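Pasting a structure below so you can have a look.
Every protein chain of the complex appears in place save one, which is left out.
So, chain A:
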Amino acid sequence: MKKLALALTTTAAAIVGFAAAAEAAPTKVCFVYVGSHTDGGYSQAHDLGRQQIQKEFGNKIETPYLENVPEGPDAERAIERLARSGCSLIFSTSFGFMDATVKVAAKFPKVKFEHATGFKSGPNLATYNSRFYEGRYILGQIAAKTSKNHGAAYIASFPIPEVVMGINSFEQGARSIDPSFKLKVVWVNTWFDPGKEADAAKAMVDQGVDILTQHTDTTAPMQVAEERGIHAFGQASDMIKAGPKAQLTAIIDTWGNYYSKRVHALLDGTWKSEQSWDGLKDGILKMGDYTNMPDDVKKMAQETEAKIKSGELAPFTGPINKQDGTPWLKAGEKADDGTLLGMNFYIEGVDDKLPASK
């Protein structure tokens, strides 16, 4: 009976030419995650964004999601299934979904797609990413102020541009305070293995490192820092629970505002394919509370954050030399986005040899 009434009202609305149908049938905004929605890191950050828009738009939208979707042929099937099931907008949230999303987007021109962290787009396929490196510059500055032995260790996953960019930005921030700062990089060759991440962290602490930063997904390194009484930075999520005395701050991914903006555009009919790469000023990237540090360091960090937000400071501003001493950026010159997104070299001061990527 309810259904019939609903159908009648919908038809009536359509006849009258009312666009009120949106209220009766929620628009489907769908998500694809590479991990579980409670992984404590990357996929969870996206899911928090999903929950935020579900709350904001209420019964105007529905937000089904698929989790643990492996990158590869399965991804294409999963995305296509969503496209067939009546999704108006699909967010595919992992770099490895890029080609699958491109293929499905070509097949379903009426459905809109958004791919996170990729570089291929189309008329109905937008891309979005976050300038994580802006946050890492602040971490570097804090590390340079708080380390007793002018150095830190960077627990890194894979030698892809995103991670190399993070390492360089951290070092650049540190060198702006302490030119003799040395950054040790230790590769674990995994995004997700708490045991290995902890092993790497312990090895670095045993070698006398007193600041840890990580570019991997679990809180294990933070836990090691807490146990051994040194400091560390959270990654992707606020990790203060794992390191109440250890965490100095964290770079936190908050996709919710971006998702909200895009769903607004979808509902207004103003959605366009764009390539979005926002940072601190747009709120897509947030800094965790500045804790466990002296007031002057906290003040410096807040000032740097404000300067990055206002555009006064760009982390990659010359003069910067490459690791071998050859010049990269002249004084005052800023790095362009293309170079950053394909970054495959270290800057001066990084104490590591870059493993060949690919």
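FYI, a contact is a pair of C-beta atoms (placed from the backbone, for glycine too) under 8 Å apart; a residue touches a chain by one contact, two chains touch by 3 or more; residues count from 1.
Here is the rule we go by: contacts and distances are computed from a predicted model.
When the unshown chain is looked up in UniProt, the name that turns up among "PadR family transcriptional regulator", "Aldehyde dehydrogenase (NAD+)", "ABC transporter permease" or "NtaA/DmoA family FMN-dependent monooxygenase" is "ABC transporter permease". Contact with the undisplayed chain is limited, among A:85, A:149, A:180 or A:207, to A:207. Touching the chain that is not shown, out of A:34, A:198 or A:251: A:198 (per the contact rule at the top).
The missing chain, though absent from the display, is touched by one residue of A:36, A:85, A:149 or A:310; that residue is A:36. One of A:77, A:241 or A:299 touches the chain omitted from the figure, and that residue is A:241.
Even with one chain removed from view, chain A keeps its contact list with that chain: residues 35-36, 38-40, 44, 153, 159, 184-190, 192-200, 202-204, 206-207, 209, 218-220, 223, 237, 241-242, 351-353, 355-356.
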